[in-house]
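For this depiction, one protein chain was excluded, whereas all remaining protein chains were kept in their positions.
Order of writing sets the labels: A and B. Residues in every chain begin at 1.
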Amino acid sequence: MKPGKEVLEKNLLKSVKRTMHENVMGGVFFICALVSIVTTIGIVIVLLAEAVDFFRQVSIIEFFTRVRWSPTIKPSEFGVIPLISGTLTFTFVTALIALPAGLLAAVYLSEYANNRLRAILKPALEVLAGIPTVVYGYFALVYITPLLRNIFPAIRTFNVLSASIVVAIMIIPTIASISEDSMRAVPRSLREAGFGLGVGKFKVTITIVVPAALSGIVSSFILGISRAIGETMAVTIAGGNLARIVNPLNPASALLEPIQTMTAAMVEIGMSDVTGDSVAYKSLFAVGLTLFLMTFLLNVVSQFIKMRYREKYQ
Amino acid sequence: MITRGSGARRKKHSEIIKNTVLAGIGDNIQSEKIKGRIFTGFCVIATFFGIVSLASLLVYVFYDAAGWLDLQFLTSAPSRFAEKAGVYPMLIGSIFVVSLVAVFSLPLGVGAAIYLEEYAKDNFVRRLIEMNISNLAGVPSIVYGLLGLGLFVALLDMSHGIIIVGAFTLTLRVLPIVIVSSQEAVRAVPVSHRYGSLGLGSTKWQMIRSVVLPEAVPGIMTGMILALSNAMGETAPLIMIGAATSIFTAPRGLFSSFSAMPLQIFAWSDFPQEGFRHGVTPAAIVVLLVVLLIMNGIAIYIRQRYSNKKR
Partner (left out) sequence: MEKENIEEERDVSEPATILDVSKLNFYYGDFRALTDISIKILRNRITAIIGPSGCGKSTFLRCFNRMNELMGETRVEGEILLKGKNIYDSDIDPVRLRRNTGMVFQQPNPFPKSILDNVVYGPKMYGLRNKQKLTDIAVESLKRAAIWDEVKDRLHVSALSLSGGQQQRLCIARAIAVEPEIILMDEPASALDPVATIKIEDLMRTLAENYTIIIVTHNMQQAARVSDYTAFFMMDENRSGMLVEYGKTDDIFTNPEDKRTEDYITGRFG
């Protein structure tokens, strides 16, 4: 018996039914991909709609120049500067810890650790990134601040430093993994050129490998900063809700006292009972828009750097 | 140019070279080595800083939770009194919402990945979509809460803080993760298998359904678990859409009010009493971490099992 004879039709002509079926499947998948576009458009529209409404009642100038943020407590005032100050302070301190640590960890993993060590350390670092930020916030408030009190007796219950430490721990894996990928992509021949000239490993690493991987490293830094800016729960729980302008020249005041970041302010409004048409409710979206624009800009720059400068070094 | 007395001068010259250059190189190597050691030391500290810190914090929290984490804790509702407090409604809420997120994000995410890898030509539209997905991954999660608030609650007139709104919002939040990991999984399927299928006269969809997707399953599953772990720990978006930070009854259906584990932890972090601060709240944290551990354990198991099976 010839296999399959009765199965097959020798008809080789196109069938309308099948063509339609294939097109339908392609269309279904296309719609799935469109959801992501719709999401972005949705975010932009939602933020803009309410923010525009907000700016009809509170002028943009007031928003960006007044120095008092008090949406719910009378007299209400909507100056976003303290929030931006809080966000930038927190981000700066976090970056101060996380960026060098992430880079050094990446160097270690890429250049010094052997395969077995790397196989253990990389997943271990991933665990750091997987702990929910609420938990980190709690750790900062309940375990780290008391510990820091031993070193800085003046530290307040809510302060920048504790929150920065835990968020730095959280984003070190991101920075380390992206930077490490960039460094491992640097061809061996470049390193060997350095070694061949009698240069030691330390110098080869910082003068040859790191510069060659710079675009990926910088991109990872920007990504880390963006995440710190958008970080919410850890800084809400441990950083406090005091909207103030930070004096950069007074590190004690900057690090050891509470602040309120943009994200923490949003949470505060979200948890209060403001009605949907109140100015306070709409101010939530104005701050949200500002936040979105900041992180969006950073992400675009990060992608741009990664794409544009990748060719130059490889 | 040969000069007078060059013999003696040349000898002296080479002595100088020998003494300065070689001596210089010798000194340099010593100090370089020391610098190298210090540098490596910093690298090691940096690498282990986070791991050691987290390990210590986990020890603290498990220690505090011991004694408070029992069956009563898992089956009671929250309370002002630490001894009576429990996480049951939040546990159910979390599991309910995250399960829905799985149901919504899997088809959407895998569908988008299939479109991008199998149907889209490598042109501007495809790059735009992929860039957009990258950007969405970087948007702070609280902004997704605003999206949920503005879209589902305000525009579509759904109630505050109900399960379905939470599920939709979190789905949008984790969708980029699912898409990117599914894309990688699909891309990893060898081209030769695709040609083998097409050469036999299968249609594109048949090839995807019976060759590409089965091979991509482990990668897709791992991505899903990663996404769901994220969803499990999300707090800010749920606050924005109006989920309660504390609730006394477990949600019954899609339109019930709900609360989730991270929200309860957030609420309890405000309670200064010892029973909470070093008892109930750590216990709740441990419950959340254990759930995440189980989820990730499943992911690792799936990955192991499938990579052994195939080769």
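Here is the rule we use: a residue touches a chain if its C-beta (ideal position, glycine included) is under 8 Å from a C-beta of that chain, and two chains touch if they have at least 3 such contacts.
Every value quoted in this text rests on a predicted model; they were computed, and no experiment measured them.
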Considering the complete assembly, the absent chain touches shown chains A, B
By the document's definition of touch, the residue of B:Gln30, B:Asn123 or B:Ser192 touching the omitted chain is B:Ser192
The one residue from B:Ser159, B:Ser202 or B:Ser256 touching the chain left out of view is B:Ser202
Contact residues on chain B toward the hidden chain run 190, 192-193, 195-203, 206, 210-211, 214-215, 309-311
Had the left-out chain been drawn, it would touch chain A at residues 1-5, 7-8, 10-15, 18
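The criterion applied here is as follows: only the chains that are shown with their structure count from here on.
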Taking each chain's centre as the mean of its CA atoms, chain A sits from chain B at a distance in Å of 12
In the complex, the residues of chain B that touch chain A are 25, 29, 32-33, 35-36, 39-40, 42-47, 49-51, 53-54, 57, 60-61, 107-112, 114-116, 118-120, 129, 131-136, 138-147, 149-151, 154, 172, 175-176, 179, 203-205, 229, 232-236, 239-240, 242, 245, 262, 265-266, 269, 277-278, 281, 285, 288-289, 292, 296
Given the complex, residues on chain A that touch chain B span 18, 21-22, 25-26, 28-33, 35-37, 39-40, 42-43, 45-47, 49-50, 100-105, 107-109, 112-113, 121, 124-125, 127-128, 130-135, 137-139, 141-144, 165, 168-169, 172-173, 176, 198, 200-203, 206, 223, 226-227, 229-233, 236-237, 263, 266-267, 270-271, 276, 284-285, 288, 291-292, 295-296, 298-300, 302-303
